[in-house]
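With one protein chain withheld, the remaining protein chains of the complex are depicted in position.
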């Protein structure tokens, strides 16, 4: 079984201060993002994005997080009830190969997406804000695993 | 009805030479990428990627393209039966807002994707090569359109 | 009286091909953007943005433009009824001092805007797409001119 | 109700030292920028700009700030009665989506603004120094919120 | 005697089209910038800046230029009676050693100038637009030549 | 009266260690650069450049500085009797608007200066090392202040 | 005999925290990568990559490492049983000459490799993930040493 | 069977002029790099490197090339008997995914290679000039293809 | 015998127009830089620098060049009797390995040179303008060739 994701703050010095608190508690409680996402009723990616300071935790999220991670709500609330300063987790171009592959998809297929989206929807853009995304795992008949990422944005 | 996508070569000087031939014929025949994709039996994004020199056209694709675009197969074949020099269509960071939104998703959610993928699949990457992608249009009950992009890559 | 704005294509090689046609006709007809905007019923900035290939001209815009600029509608329509490839007119950071001043405002006040907008609207962004903008001229009692730029974006 | 804006110094290591003192006091006193701006008699954006070290606080501003934030004037004065070292708060291009949208407006409309300003005012620039700016909230009849940013600069 | 300055357009592809016309005529008429500046009643630097497309020629300048350079006024006027697109002549950091030395002065003394200007004038900036500049030659008693550049900008 | 210039080391982490000592003493003694320059018999810009680690203090300068700033000469001497590591105070392009304006002058007028200097002096450069510079304040009859910067370099 | 490789954390601040622990123990035990690789049954490059945080140590690797380096397994396991955040050890372009030479090979021969690989394998890529690599030393008859690096990646 | 590699000069404007002549002849004669390398008695990568202007063709190579490609030796010789201006074929970081994978190997394993090479050979570098390289194809028992790249450089 | 150096203008589009004329004539006359330098009485590097537009040819140089290259002096003189626009021949960082090695020497030994020069000469710089340089070839007793580059600059 793969290990759970942890945070090495020496590698991520610009994340918000609560990120290390959340990751430390997650490790201690041995919870996966899937576990936490189920408790929050949010997608796993949105859940992880909260941990990396890229998404806002609602008051309800805060209640759940402090409970399942056994973190003091009164201490957590002022740290996390903030407006995220987005975009600081990934230095572009990404150096990590997994994240680079996503960047490469934009580099290679950017105009293909634009062309298809424009012909389907007319001029405009897909919002990256009114936006949800999820990751699923599929296994084909040969036993190969496929990662399926879905991006859904308001036009 | 939105117009069809065309190519302004003064804005895309580094695309392969056949790109302008394909786009010119597409305009003349008034075909959308949806029309062409249906003939090719490929996704619309893969179809557009061929037009932008980002994906390989198979011999069968070449037959269909030369037929529906009324382009001489003997002239088209040596131009298009080549190995694509990928990544030249988009200058990074992307300047066009639609393509930038995809880049921004990678910038904001990169580590969230990595974390969820790692916990689901272990160490490794999602291939950007053994990879397919599609774009769909959904309309919700309030009449809002949503663009749904699916990325499926082998782990 | 200040001259009208013209386009030197040797300085703007990546604009769409119709930009030079529009600017040439504008010079010939001695029309200001204010004149053209009045005919189009659009803001002057939106009008100029069409000339620089940054905004879409509607079919009605095309009718008006071809009429007041005396450009053949049948020739203009296929060139201009396209999806704009936005962001190609300004190289960042901008070198022209006037445009640099706008860039500098973002550089200096970026977090101040974010802070005030977040406190007023909560988490989210001001759209740069569902967006309108205008420029006005005010003269104070000492005879000094002030440029007033208004940006209005959907939250 | 959205939370008040706070400052995470691990994400903003290059702001002046008084920024963290001001933000900490603002949080403690639960004051919004709107509240503080009303006391200072300045726009909310100018108020926030003082907090981020981008604008000068006058001696009167210092009196008001030390009073409403309950910070010792004798300690605050030498820290804040300084010449701001502007431009250090935002790394360009901005990574945060909200600030990026403002950058994108400059990237897309830069020459359109220049063209309209030049035709209206002749050659010259709009000052980014003899300059004021404000943010307003409008709600249309469909209940949508619109952010309206006004930039006013001497020509 | 040193030669006159000429323009090699293969090295300056982004200058406005009239630059090469002006430089060609200047060579033909064997006029120095000092000669031309005397006719225009402007500083030599401002005169050269017109040639490089960095400054506006007034209608009177245009009359003088077309006369002393023997260029047809009717042909020159539409080319030169334009708003300059400033900043395109020098790629930063400058590669030419002479221009680099000026850049180096800003790099080394930037904060020293800011400190002295702030203490002398208070917060604010020296305008680079309401601005004049000149170059003078001084020879000391040892026969050494010194270049003296004066920058004068409104505060 | 404008405040004296101070140094916020959190904004200037790469200056030499003596910079903060000098600035702290200058604040304590309430001395302007004009005051200190008068004592040193050097220009104000050269004086400020010593404070920012961009110029060498001579043994005589050290004597004067330790006296008027009441800093222990024996402690100051080993820190300051060093070869300056120039160029570390300003990150290029400069973000502070005042320093950017000087950069902009080089960007806009670089080739104009080169042209005029070449015609006046022949091929060569103006030294940025055998070089002196000063700042003066002029007030015109309308009460406007003008900053006059003079650069004098050996050819 | 050349010394063993050590880690100067002041030169590598972004490596994971366990890197310094591993390198310190390696120095203390005077083990070469060849020694450690033999114990792990992995290539020397893969072994070194674990030390630099670029490759995953399996549970078996962890057992061996804690034993031969005499590091407490219970302390090491949570630090090292993580998903590597790859790509952080080398800043590109590499400044160290040895690593630059590898970069230079890609810069010079990149398209030659692509051409030969494409003709041999068709369109596709060599994986950098399903990938192994080793370094060998050969000495020719003149006594010259040759480094032989082998890269083997799945197509 | 995969197609042969061709050259699209609109995508490679900075290659030497003979590159397009060589590639055109190679297409016409339907020769693979393997074919040509066999005639030259050089590795396929070295052969392709000649075509991309990255390696020198010896007089013997020139004889063979002009013969098998049926290109006039007298015309080819002055074009190709030149010193290569290396490094112009790949823009770094590489955009093409195949070439990027090689770049990524340097980015990820750079210090691992350095560490192993240093321990094996002492201080020094592997030459990228006294250097040979080859590409081989291996097929494992499951029918998977593996690309094996060998780099051999003098220490 | 190695070939003579030629110029491929498709690889050097920004050199002055006379560069291609000089190189073409040099090839035709089969002259090495050593030959030409001997005629000019200048170092070979200075001679080559004239060919690349980096150094000024004196009137005497022009006489000699037009004679030995059999180029019409009246045509050559206006092209070459110009002020060089230096620095345009090499894009930094250099991609060609030979030039990169010189860059690498500056990168590695920059502060070592500064330290030794400062201790030998005091504060100051070695001029890159009052400067001469030469290249010599030495062969040691083992038959190895060594390139010796000497830089001599006024302090």
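For reference, chains read A, B, C, D, E, F, G, H and I in written order, and residue numbers begin at 1 within each chain.
Here is the rule we use: a contact is a pair of C-beta atoms (placed from the backbone, for glycine too) under 8 Å apart; a residue touches a chain by one contact, two chains touch by 3 or more.
The model shown is predicted, which means the values in this text are computed figures rather than measured ones.
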item: Contact residue for the chain not shown (choose from I:41, I:78 or I:122); value: I:122
item: Residues of subunit F (touch criterion as defined above) contacting the omitted chain; value: 13-17, 78, 81-83, 85-88, 128-129
item: For subunit G, the residues touching the chain missing from this view; value: 2-3, 5-6, 8, 10-11, 27, 94-97, 100
item: In subunit E, positions touching the absent partner; value: 93, 95, 97, 100, 104, 107-108
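We take it that only the chains that are shown with their structure count from here on.
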item: Selected pair, greater C-beta contact count between C-F and E-I; value: E-I
item: Centroid spacing, where centroids are CA-atom means, of subunit B and subunit I in whole angstrom; value: 48
item: Subunit D-subunit E separation of Cα centroids, rounded to whole Å; value: 36
item: Residues within subunit B bordering two or more other chains; value: 2, 5, 83, 86-87, 93-97, 100, 104, 107-108, 114, 118, 123-125, 128-129
item: Those chain pairs that satisfy the touch definition; value: A-B, A-C, A-D, A-G, A-H, B-C, B-D, B-G, B-H, C-D, C-E, C-F, D-E, D-F, E-F, E-I, F-I, G-H, G-I, H-I
